[in-house]
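Everything below concerns the one structure shown next.
Complex shown without one protein chain; remaining protein chains in place.
For clarity, chains are labelled A and B in written order, and residue numbers in each chain start from 1.
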Amino acid sequence: MTERRRRRITQAIAFCLLGSAGLSVLLTLAIILYFMTAQGSRAVSWEFLTEFPRKGMTEGGIYPAIVGSFCLATGAIVISFPLAVSSAIWLSEYARGSLWVRVIRVGVNTLAGVPSIVFGLLGLAFFVGVLKLGVSVLAGALTLALLILPIIIRASEEALRAVPTSFREGALALGATQWQTVRTIVLPAALPGILTGAILGVSRAVGETAPIMFTAAAFYMARLPRSPFDKVMALPYHVFVMATENPNYWRTKDLQFGTTLVLLALVLSLNLGVVVWRTGLRRRKRW
Amino acid sequence: MVTGTVESGSLQTAIEWMERDTDAEPVIEVEGLNFYYGRDRTLSDVSVSIPQHGVTAIMGPSGCGKSTFLRTLNRMYEVIPGARAEGTVLFAGEDIFKLDPVTLRRRIGMVFQRPNPFPKSIYDNVAYGPRVHGIRRRSVLDGLVEESLIRAALWDEVKNELKKSAFSLSGGQQQRLCIARALAVRPQVLLMDEPCSSLDPKASSQIEATTRELAAELTVVIVTHNLHQAARVSDHVGVFLSGGVLAEFGPTKKVFEAPRHPDVQDYLAGRFG
Partner (left out) sequence: MTAQGLNGKGCSAGADDSPSLHGLPRSLFRKRLDVVILFILSSASLIALGLIFFFILREAFPFFRRVPLVELFSRTWLPTLEPPRFGALPMILGSATVTAGALIVSVPIGLAAAAFIAEVAPGITKDVFKSAIEILASIPSVVYGFFGLAVLAPFLQSTLSLPTGRTALTGAVILAVMALPTIASLAEDALTAVPASYREASLAVGATRWQTIWRVTVPAASSGLLGAVILGMGRAMGETMAVLMVTGNSPQLTASLLKPVRTLTAGIALEMAETPFGSLHYHALFSLGALLLLITLGMNWSAEWFRGRLVRRHRR
């Protein structure tokens, strides 16, 4: 009796501890979101989103940073998406189980583990230096494209593998070529999963700072970029310089919180969108 | 050409079968076929001639290589890594291993164990085959879709809802849709891999009736574990035993009434399998 009771109490205590660890994760998230929203919302307004910075970036908005981030993320996904989806198709449809696939998979995992500052160094040495693209949207987008490659490859491969084999067999048995099977049956069925991967890639590209510091980002630009070879302002880099390098940083707390909130809202809405969409997909699974 | 059912056991029908057997040209000739998954041999030294038209049933206890045999005929086994076939298979006199698999599979269609319609509309499912073979004109596709659905005995049930998703159909309807899909590329041979195993008895008998009608104009090879189904539907029957040995092949009546191999006798008597 006492032994049984003791065991029950131990279990209750242990589960409470585990639960409180879980709760502390929620709490951390809540604290971060609270501070960012409470302080940031004071600065955010329509003008803040659509105006240029003024008076040595102590007033005004963040319009060029938003546009710059949009350019960088668009460029990165346009470069990365076809490469990543092709890789995933190759891994899942064409070469399943071969040695080459294992090599590529190790490569993808390794690439995913490379610190983002090292991507910045690569961009500086190769895209800015050797390819002579200069500090530019293009150099930054290329660097970010390499960074998000593993994210999109993994998501796409998972989506492709989730397509039932019977679909492929059905098409092949009708005399469809392998490429026809992939293009007309497998890809359409995997498309939602592939697109969620792409969105995650975009959200990552929007939020990264270290890779664009030496390759694309400008402290301040009085105009929007006119070509892919222009420098740009970018939201995450703007947060960084406003908070640390701007000599007037102590006068611009509200602007800093506002910029951070905009960045956070952008990234989180992309991610939340994915979470919601994915749950919806799982619920009305079509096969 | 006889298309009657097999149940009536009169001498007349038996003779007709025999006659059909003699005048049928072999459409698929298999010679010394061995099949391996990795190191395991799942077919050993299979030689058989499958006659043109009519239904050939492939039977045997589970795991004896029936499905493997079927998948060799249109080279669908190649989907599985580590699978390997050795020997000769001639289709209409041509070595299938030298043919382009795309051509081969257009001429030899296949229906799978579980209905596997694509996540598309009923129309697009049937039109899929013709489309991948380059047919674009709407009127031709319309004609093929209607013809195929009629041949698969599904037309009357779906003619007003061709735009609906194939998943809205019942299991039996889905399987008949898959038959229609296979017929739409006008194959000469139709391979059926236990097409009724996931269906209820009513849907099964519909599929059987459809199969019999199709046998008038094309060659059907059907794998089944159901002895009664084989007896009802087939003109010829082959029995595989464990180890992938084709122990018996001949006209259905003959095999069922007087099997030569003792193990086949036991199998047909329901003593194992």
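Quick note on the criterion: contacts are C-beta pairs under 8 Å (C-beta built on N, C-alpha and C of every residue); 3 or more make two chains touch, one makes a residue touch a chain.
What you see is a predicted model; the values in this text were computed from it and never measured.
Engineer: Of the listed residues A:Leu49, A:Val78 or A:Val118, which contacts the missing chain in the full complex?
Structural biologist: Checking each option in A:Leu49, A:Val78 or A:Val118, the one touching the absent chain turns out to be A:Val118.
Engineer: With the missing chain put back, one of A:Val44, A:Ala73, A:Leu133 or A:Leu149 would touch it. Which one?
Structural biologist: A:Leu149
Engineer: Touching the hidden chain in the complete assembly: which of B:Ser47, B:Thr88 or B:Ser168 does that?
Structural biologist: Residue touching the absent chain, from the options given: B:Thr88.
Engineer: In the full complex, which residues of subunit A touch the absent chain?
Structural biologist: Residues of subunit A in touch with the missing chain: 7-8, 10-11, 14-15, 17-19, 21-22, 24-26, 28-29, 32, 35-36, 39, 82-84, 86-87, 89-91, 93-101, 103-104, 106-111, 113-122, 124-126, 129-130, 146, 149-150, 153, 168, 172, 177-179, 181-182, 200, 203-204, 206-210, 213-214, 236-237, 239-240, 243-244, 253, 256-257, 260, 263-264, 267-268, 271-272, 275, 279.
Throughout what follows, only the chains that are shown with their structure count from here on.
Engineer: Centroid of subunit A to centroid of subunit B, CA atoms only: how many Å?
Structural biologist: Roughly 50 Å separates the two chain centres.
Engineer: Subunit B touches which residues of subunit A in the complex?
Structural biologist: 96-97, 164-177, 180, 184-185, 188-189, 286-287
Engineer: Enumerate the contact residues on subunit B facing subunit A in the complex.
Structural biologist: 74, 76, 79, 81, 102-106, 109-110, 112, 114, 116-119, 128-129, 131-133, 167, 178, 181-182, 185
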